[in-house]
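Every protein chain except one is present and positioned as in the full complex.
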Amino acid sequence: MLYREAGQFKASYAEDQQIFAIRQDRIAVGALLVFAFVVVPLVANQYWLSAILTPLLIFALAAIGLNILTGYAGQLSLGTAAFMAVGAFAAYNFVLRVPGIPILVAFVLAGICAALVGILFGLPSLRIKGFYLAVATLAAQFFVVWALTKFGWFSNNSSSGVISAQKIEILGYTVDTPAGKYLFTLTIVAVLALAAKNLVRSSTGRAWMAVRDMDVAASVIGIRLMQTKLSAFAISSAYCGVAGALYAFAYLGTVEPEGFNLDMSFRVLFMVIIGGVGSILGSFLGAAFIVLLPIFLNTAAPLIEHGLGLQMPPGFMSNLELIVFGALIVFFLAVEPHGLARLWQIGKEKLRLWPFPH
Amino acid sequence: MKSFTKALLGLAMLGAAATTHAQNEQFVPMVGYWVGPYAAGGSGIFGGMIDYINMVNARDGGVGGVKLTYEKCETEYNNARGVECYERLKKKGPTGATLVHPLSTGITYSLIEKGTQDKVPIVSIGYGRTDASDGRVFPWVFPLLTNYWSQNTAKIKFIGSKEGGMDKLKGKKIVNIYHDSAYGKETIPVLDAQAKKYGFTVTHIPVPHPGNEQGAQWLQVRQIKPDWVILRGWGVMNPVALKGAAKVGFPRDRIIGVWWSGAEEDTIPAGDAAKGYIAAGFNVAGSNFPVIQDIKKYVYAKGKGEMEDPTRIGSIYYNRGVVHGIVTVEAIRKAQEKYGKKPLTGEQIRWGLENLTISEARLKELGAAGFMQPLKVSCLDHEGGGAVKFQQWDGKEWKVITDWITPDRDLVRPMIEQSAAGYAKEKNITPRDCSKES
Amino acid sequence: MTATTRRAGDVILKLDNISLSFGGVKALTDISFDVREHEVRAIIGPNGAGKSSMLNVINGVYHPQAGTITFRGEVRRDMNPHRAAASGIARTFQNIALFRGMSVLDNIMTGRNLKMKAHFLEQAIWFGRARREELEHRAKVEEIIDFLEIQHIRKTPVGRLPYGLQKRVELARALAAEPSMLLLDEPMAGMNVEEKQDMCRFVLDVNEQYGTTIVLIEHDMGVVMDISDRVVVLDYGKKIGDGTPDEVRSNKTVIDAYLGVAH
Amino acid sequence: MEEQRDTFPRLLAHHAAVRPGHPATREKDLGIWQTWTWSQVADEVRALACGLAAEGFRRGMHLAIIGDNRPRLYWSMVAAQALGGIPVPMYQDAPAADFVFVLNDAEIAYAVVEDQEQVDKMLEAMPQVPTLKHVCYDDPRGMRNYEGVTSFAHLQEKGREFDRANPGWYEAEVAKGRPTDVSVMLYTSGTTGKPKGVCLTHDAFIAAARGGCSFDRLTANDSILSYLPMAWVGDHLFSIAQWLEAGFTINCPESGDTVMTDLREIGPTYYFAPPRVFENLLTQVMIRMEDAGAIKRWLFRRFMDVARRCGAEILDGKPVGGGDRLLYALGNLLVYGPLRNVLGMSRIRVAYTAGAAIGPDLFRFYRSIGINLKQLYGQTETCAYVCLQPDGDVKLDSVGLPAPGVEIRIGEGGEVLVRGRMLLKEYYKRPDATAESIDADGYFHTGDAGFLDDAGHLKIIDRAKDVGKLGTGAMFAPNYIENKLKFFPHIKEAVAFGHGRDMVCAFVNIDAGSVGNWAERRGLAYSGYTDLAQKSEVYQLIRECVEKVNAELATEGDLAASQVHRFLILHKELDPDDDELTRTRKVRRGFVAEKYAVLIDALYGGKAVQHIETLVRFEDGRTNMVAADLKIDDAKTFPAAHGKAA
Partner (left out) sequence: MSFFFEVLIGGLLSGVMYSLVALGFVLIYKASGVFNFAQGAMVFFAALTFVGFLEMGVWFWFAFALTLGAMVVLGLATERIVLRPLVNQPQISLFMATIGLTFVLEGLAQLLWGSQPHGLDIGIQDEPLGWISDATGMNISKFDLAAAGIAAALVTSLALFFSRTRIGRALRAVADDHQAALAVGIPLQQIWGIVWTVAGFVALVAGMLWGARNGVQFALTFLALKALPVLILGGFESIPGAIVGGLIIGASEKLAEVYLGPYVGGGIEGWFPYVLALLFLLVRPEGLFGEKHIDRV
């Protein structure tokens, strides 16, 4: 309805291959960026910035990472949190052990470390597929957490295994306010999301999708399966690694290996599935859904309790929350197995065709 | 239908709820967990704390006339959700959050800097960051009553007493069965130091999370044939350990658990295998204390109360919650002495905590003599006690078998100060000079 | 469609005594034949004759237990798919093997992946060589789209296309690699008369316009006899005939084994 | 010295000098809109002209141009003109045999065609066209093995060489051109007889273009979609004459199948379509809306009511109440705007229709949703330029005011006579016909019956020769009735009979899409067009339409007698391939009457069923016999009521 596309024609391939090919989309995205970069830091309170938006962005980044691997390259992984842990601990150690290292360099190196670990655990993908591979990635999940706990070096021999992330310093400026951390996260996530979008729309991304959709055909047209699968593992893990580093540095401040547990891996996987497999946008939508839903339920619970004038047994609301969360996931999968991104897509198509139904 | 509409209205006013608090109230956030693997602990402890607070409200009309309010927030024992809960609740009430009991070491760590920045005291009783006992470096963190290192030295003391003196420890074999996590590993250095000091040998055997299977570990124990086993367990690991011990025939009365291994929830599932098992605790079980009776009288008799299963009242976890409640209320009371009987800010409560003294006499007044140890917090010492009692499971309930056993402060305190100094260096914190604190 | 003179040249692919078996089941037995440059070479035979296996051997999906493959003078024991693709052999599949999650355009673009040199970091920032490559190859791909007359479905996900068009897209993907040799596995299977005519026209156009050597498997004898220069006949994994359509048509063994039965 | 802008090649040079970087021509090709600026177009034309010259094309020769709307074909026209030659565009969908007459008549030696298909036709025609020697093709696809034909690229290459060898030659040729030279020869489709070549001069076309541009304030910033046959005078006016006059951008669609998509992409500001296209669009809108959800349908109905009430008035700038204005604005946001957008008409400033009468409801529909649709009136012989409807003064039943520079007179029998610079020079090699159509006063006889109303607007009733009389002596204007019938989305084509008879009867062609959709929704199974056409439910549906028309006619004075008493639904679609329609899809009434005489007899003979066998010709030339038993139905008629005069 709001889309008025008549007259928006493409006179070159560069125009045709833009990420946002419709002018209205470009305007909307521009407005969204301005909103996120300018309005939100000015308007949002500390709770929103540090407890909701920052983790949301970080999880979106992790979801993009997993989406690259699972959504684009078709390799199911249950070890996302492990790669995040690698990133978090690597960034911590780089800053700790390399004096004067710029934080962004440490983040890049953290991403590379995660990528290397990703490649290592991606090796089985050359032989095995599907659930077998998924369960194999669980090995990464358990092994990494075990190793980080077991070897004190990783946590600088912290007695409790918990590491305190160092201050974020960029060009002498210390990022320590919620708004600052939010902007720091937002910038990294925005840049990496754009890079991911660029990757998936170029030959690398097409190779991933080709391998996902039909690996024999992919190899026959000259795509190297090993290189493609491992590159997906590497880049996916690097994204997760940077997300993990952000999780430690810009969000919690302190992390422990156990924090990066299977539950977290599942949560990121949920984000991908609910958001939309094979969609960068979906990663954001999914992250928003999974981050906000429990908070919403948790906030709504006492209000419902008061509103209904009921005295619920303790723990009732917590359990109910869990049930509702699980049920909503099942519901979503049943109603829109292709995720929120598909819903968005359908909605957009409808608006583009409005008033016609098709 | 009407109530449904009301609920919807309530939903629509999300966030606006804060304004509904009356002015003369002191807000205590309940950042806890009622689901998941550790729900037994969370529900018990928060049950006790909330019941105590409700009892104080009902019996005394609050603290100094200020009514205590609270709101529960589910963390699922998850750091991220814990931080979200903290952020959500820290500004609630007329003066913001009084203090926070994160009831999770991970969340405690995540909140240390946030609490310091937001001026909200973080109170971790029997968990959390051990070196935060050094109040000079951690002014806002209160690992009250006892910490893992302290209790561990107390355990060795206990073993020593059982063996007939600390000198008899020489040549003894102790196995430390621990949950293979940061939590479980935390006491390894202390044990090693003590082993060196007293000349016993210690073998550390990890049990991977969650600890459903310990066949291999107990077979190792059997092979080592230790004199004592220290159990540093968590959740399901505890009953399985006791069963494992039974399976290899290791006597249960030679197993000494930490307080997270010493609740009814840890022994009951093990059935008969738990009989004779000893655990340390900074609070005891039992419902005969006047304070518990008051809770029954003022709360449960009116049809309220947090415990669905009233048999859990007086259990270890429940009573631990009551201890949390007592500490919270007493800190508020102390702060009111200085700042007046009105809702107080976190900063004022911090002063109350730092100057908190709960003497034997006060405990008696509170109806909690013998229920918990006396407490004296100072700027230098945010632990304030450090003693534990040992209790033995007789197959039905925990029986106290010792008085308060104090820790080996000479060993622990330097370790704490060293660790805290390291933190101060890393974070560029100048420790306070406690002699200048009022 | 008038038959025009083709520039059938030298032998570029020679298969000698190829044998292939799966766990004891013989798929191909001692097969030899050759393919000349620029010709249309058909492989025919009843179901299960080993035709697809033959193509799979040529482009390295299967590895023969015996025999040699000589491609452009280079003698090999076997190929692998990537090397085959790199040396200019493209193919389509009997059962459509398109990338179902991608659009027609992206499917065809994957055909050019081998020719893209940009590093993934360049692609991530979409700058310089990566961007230039994308646009240049897009232009190439558009020519193929135009050639095969699939402009109208350019941005459609392939999964939504009817069968005939999917076949055409698969051909486009193979062509995108600018192969010197094209292996077509039953390109006209399951098509109606009109679609078959179109496909025949495209195959011949490809052969004429680009000089591409074509090896094709086809069931429709009419089609085979019309468009191919030489025909190899397989039966139960063995070669039973080889020659021009006319020769094959009059070959007694072939008639008995194959043409005799109604097809 | 003031630059002369009196021939098309000079106009081209003018734009190349004034706006060299402005897009002149776009073509959807290889997925994007390939764009040529004015200076590029000038270069291309130059190379082409020189190439033609090098091949021996000389002043006064005719250049056949056959194909879809391709930039290079448009450029060839100007290239031919630059050399003083005369382009002769032809309808590209005609079979080879149809070309023979025109090729011979115009003594074509050179032809520029689009692709292999057209080349094949040329080669097929060659043996019967001795003059035809040179064929040049645009699209090299499939042309590898053709001999004796030249590719466009090759021709231009040759031209560039020639140009280098003969500097100044091109300019000199352009300079030799005179405004009075014939700039193009367009063959009239002719509803009767053989086609006639209409010779139109630069001056005539430029006058028409200039008048139109000033009338509608067309500038270089406008853009149009060139998708109508190049041989049709309208396309020549818009895509050549006005293009070169105003300097705007013409956009050539990718193919005939993608016109709608391309229209939507380009979003032209200036648009022309015959009524049929508008009709089809509206039919599609209605069909697609029927599949929409209840809310959308309700919105659509609700706001279309608003638009019907006040949309056209708002467009015309007439006073409308505030409430309605508000509703209309809301409707514009929710319905009309999106609708214009999906139709590709968001940016349209001026849209024209002509060629056949357009139903008033149809016309009003477009105007009411904010599309400035207007009618124009003209013929090949007048450069399609006689009357235009001015903005803000659009009368639905008229074709507008005489265009600038055009004089109109109503002649004998109501025939419309016109005079002005835009008139043809002559019919090629047909002095007899020329003399017949242009009278001594210089007026051209249009052959249409019409009258000027009080405000000076011209109203056309019908072809003068088609206006007949019923046996009762009452006036009978078949087109008028047919157009009324055709306004129903279910009716694609209608042919009314009645001249010299007692009552009016009609053939109806149902619209396969619309009626098919209707049938599907009712679960009515059918096996094909013929089957569907003969369903009694469909007859019922059509009868309702006919009766509605009858009710209207009953109120229209003299035409009340023209109510349709009986009708039948034809078993096949009327088709240009079967000569039943002209290439511009006008009914060849006489031919149809002759071909289906048996049906007409049945109609008037009172039969209820009639068997008929018809020969159907397919595109590829094959033929097939279709036999059917056609039902004949009676429609209710109404007593004449004196409402308004027709």
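As written, the chain order gives the labels A, B, C and D, with residue 1 at the start of each chain.
One rule holds for everything that comes next: a contact is a pair of C-beta atoms (placed from the backbone, for glycine too) under 8 Å apart; a residue touches a chain by one contact, two chains touch by 3 or more.
All figures in this text were calculated on a predicted structure; none of them were measured in a lab.
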- Item | Contacting the left-out chain in the complete assembly, out of B:Ser110, B:Gln217 or B:Gln373 | B:Gln217
- Task: May I ask which residue of B:Pro29, B:Gly128, B:Gly235 or B:Gly257 touches the chain that does not appear here?
- Result: B:Gly235
- Task: May I ask which residue of B:Glu25, B:Glu71, B:Glu186 or B:Glu265 touches the chain that does not appear here?
- Result: B:Glu265
- Positions on subunit B where the hidden chain makes contact: 34-37, 39-40, 42-44, 180, 204-213, 215-217, 219-220, 222-223, 235-236, 239-240, 243, 246-249, 265-266, 268-273, 308-309, 312
- Note on the structure: Logged for subunit A, residues touching the omitted partner chain are 70, 76, 124, 127-132, 134-136, 138-139, 142-143, 146, 149-151, 216-217, 220, 262, 266, 269-270, 273, 277, 315-316, 319-323, 325-330, 333-335, 337
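Here is the rule we use: only the chains that are shown with their structure count from here on.
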- Task: Starting at subunit A, figure out the least number of steps needed to reach subunit D through touching chains.
- Result: 1
- Item | Pair with more cross-chain C-beta pairs in contact, given C-D and A-B | A-B
- Note on the structure: The distance between the C-alpha centres of subunit C and subunit D, rounded to whole Å, is 46
- Note on the structure: Taking each chain's mean CA coordinate, subunit A and subunit B are separated, in whole Å, by 35
- Item | Whole-Å separation of chain centres (CA-atom averages), subunit A against subunit C | 41
- Residues of subunit A touching 2+ other chains? 12-13, 16
- If you look at subunit B, which of its residues touch at least two other chains? none
- For the subunit B and subunit A complex, residues of the former touching the latter: 3-4, 6-11, 13-15, 17, 33-35, 39, 43, 46-47, 50, 71-74, 76, 78-81, 83-88, 91, 105-106, 109-110, 112-114, 129-131, 180-183, 185-186, 189, 208-209, 304, 306-308, 419, 423, 426-427
- Item | Contacting residues of subunit D [partner subunit A, same complex] | 26, 31-35, 264-267, 285, 288-289, 291-293, 296, 299-300, 333-335, 337-347
- Query: For subunit C, which residues count as touching subunit D in their complex?
  - Reply: 4, 138-139, 142-143, 145-147, 151-152, 154, 205, 208-209
